[in-house]
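Every protein chain of the complex appears in place save one, which is left out.
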Amino acid sequence: MNDSSPVGTPMDETVPAPASGDQPLLRAERLRVVFRVGQRGLPAVNDVDLTVSPGETVGLVGESGSGKSTLARTLIRAYEPTSGRIVYDGQDITHASEGALKPVRRSMQMVFQDPYASLDARMSVRRIIAEPLLAHRVGSRREIRERVAQLLEDVGLPPDSGDRLPAQFSGGQRQRISIARALALETKLLIADEPVSALDVSIQAQIVNLLQDIQRDRGLAYLVIAHDLALIHEMCDRVAVLYLGEVVEEGPADHVVTNPQHPYTAALLAATPVPNPDHGRERIVLHGEPPSALDPPSGCNFHPRCPIARPHCAEESPPLAELPDGRRAACFYPGELTAVGRVDGRSQEHC
Amino acid sequence: MSVLERRRIRLVPQGSMLLWLGFAGALVMVIVVVLGPLLQTHDPYEQLLTNRLLAPGEEGHLLGTDQLGRDLYSRTIEGFRWSLGIGFVATMIAAVLGTLVGIAAAMREGVLRTVLTRLVDMTIAFPYLVIAVAIIAVIGRGFFALSLTLGLVSWPIFARVVYAEALGLMEREYILAAQLLGVGAWRTLFTHLLPGLRPSLMVMWAFMFADLLIAESALSFLGLGAPLAAPSWGNMLSDSREYLATAWWMLLAPAIAIVVAVVTANLIGDGVAAESRRRAAQART
Partner (left out) sequence: MEASSAAEQRVNASDAVGGPVLSVADLRVTFPGRAGRTLAAVNGVSFDLRRGESIGIVGESGSGKSMTALSVMRLLPPTAQVDGAISLESEDLLAKSDRQMRRVRGDRVGMVFQDPMTGLNPVRRIGSTLREAIRRHRDCTRREADDRAEEVLRSVGIPSPRERLRAYPHQLSGGLRQRVMIALALVNDPDLLIADEPTTALDSTIQAQILDLLKEQVTRSALIMITHDLGVAAELCDRIAVMYAGRVVEQGATAEVLRSPRHPYTVGLLNAAPDFSRRGRLTPIPGAPPQIGRVPTGCPFRPRCDRADATCEQWPGLEERDERLVACWYPHG
């Protein structure tokens, strides 16, 4: 990313938080995560700034390889960042040890995509939900029992679920178990990594509504990772669009999703199938596939696939600059793709 | 959803019958070990050179006598205590040591992992007879020396399997979920990792036990095992070698005992493996 980009400027000045003038609950600054692949470094997350305020829902959207899951897992410190800073609830947790993170883990929780893999199949549902309580030594046996019963009710599971094994539940119900576990302690921030994409369509809305009800009742902040723009649009206040480990567009979800300014967001929107025959949306078919982060292109990361790329896009990388409506986009020609209408990408074979 | 999965689910719980047969065999062996002396008709150590090499049935010796006139039936019964005992203790040593090393290497990335995996490789590469000779040189022949020898040469096999399996489990999302909930390493070990390893440990335990029974015989046969007079099955086989033409019965009892014990352990190993596969398939539906 370019040095002249406004990264490092405090984001709470540029982005209106939905709550009052609260400090952000979570703040990432110039976060970089580099994985080692043999002798080389794979920058999975590159100079990302992000904030989540109390009670706010922030979306991370992107395709596989965009770094959205890595970013989320780094924020919750499943990984240690290579550089940058993570501040959670006023505490710098960038390089905190697992011991120092223990109090943080009481209030920052995660719900995973796969409701099968994220629950230990050998444990009863009661033990699964009680696990965080036991780990943090919260409450007596009886209190834990009561708390689990309450949590089961809160997430809409039958009271007798506690004695059963995960295998006896459907995918949607398992995701409810996962959510109950994440709510067992005094949760303030819930990170949901593709929380509904593994579920049947008719079940997805149940889980989305459950998450929204819980947020309303408990005032939680959410960080939602998804590939589905429609879901982001439904759930989020703000969204950051990631491409090859970098934020390419960021702003209020309603603006970004319905009126994208970065050509990649526009293409992503155009590629989302909608079951509405009268939708009448332009088709932007991107050619080729995202490049490897091991071997990123020169200039703007998106230029090899971009339908509106100019020669100098290959030389210079555009800063994540603020646009008049308050959002930010990393493009020299923001808004052009939606403005010019249907772009025939066929002249741009970049496979 | 896919055809393939459907087929896997329909897997017949084959082996559950055999597993019960294995358990029955194990129960019988435990009874023989516990009741040992009560089942014996003679003192298994008592030598009576006038009764050398009696055929089965002669002079009240059910299975005959050996070259020193010892009752073969009583020695075989006593051999259950020796051979199964050595097998059990040796397998325990291997299992505990191997599991500790395997789990430690899997849970702690970095120097510890490198050191432990190298240690495992080295131990496997080391000829086990050399280890046996070294131990015997230090503490002499005997029950404990033999158990220790066998345990010390076979723990790396446990360690390797446990390491690989635990590494796979550590990558499971529910382990990550536990970590992110603030569940500490020890708690993760006891609530997630060890229960997850249990089926493999049981299977490996059974197969290792069978292998070590045979190894005990082999070492005794080479004169590196149980003390000369001890009625271990390996010793009995070793004794029978010279009299094969004249006193074939000396071979029979210990050989059958070894085969039965090994088959029983294998039945249990196979049965537990089949059962855990079946459960895993069930959990997937």
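By written order: A and B. Residues from 1 in each chain.
Keep in mind that, in the parts below, a contact is a pair of C-beta atoms (placed from the backbone, for glycine too) under 8 Å apart; a residue touches a chain by one contact, two chains touch by 3 or more.
Not measured: the values here are computed from a predicted model.
Engineer: Of the listed residues A:63, A:114, A:322 or A:336, which contacts the missing chain in the full complex?
Structural biologist: In the complete complex, the chain left out is touched by residue A:63.
Engineer: Among the options A:40, A:95, A:283 or A:312, which residue touches the chain absent from this view?
Structural biologist: Selected residue, touching the omitted chain: A:283.
Engineer: With the full complex in mind, choose from A:83, A:150 or A:170 the residue touching the hidden chain.
Structural biologist: For the chain that is not drawn, the touching residue is A:170.
Engineer: Contact with the hidden chain only, please: which chain A residues?
Structural biologist: 63-64, 170, 172-173, 200-206, 208-209, 212, 227-231, 233-234, 254, 257-258, 267-280, 283, 285-287, 289-290, 342, 349, 351
Please note the rule applied: only the chains that are shown with their structure count from here on.
Engineer: Once bound in the complex, which stretches of chain B touch chain A?
Structural biologist: The touching residues are 172-174, 176-185, 187, 191-192, 195-196, 282-285.
Engineer: Given the complex with chain B, which residues does chain A contribute to the contact?
Structural biologist: For this pair, the touching residues of chain A are 76, 78, 98, 101-102, 105-106, 109-110, 112, 114, 116-123, 127, 131-132, 134-136, 165-167, 178, 181, 185.
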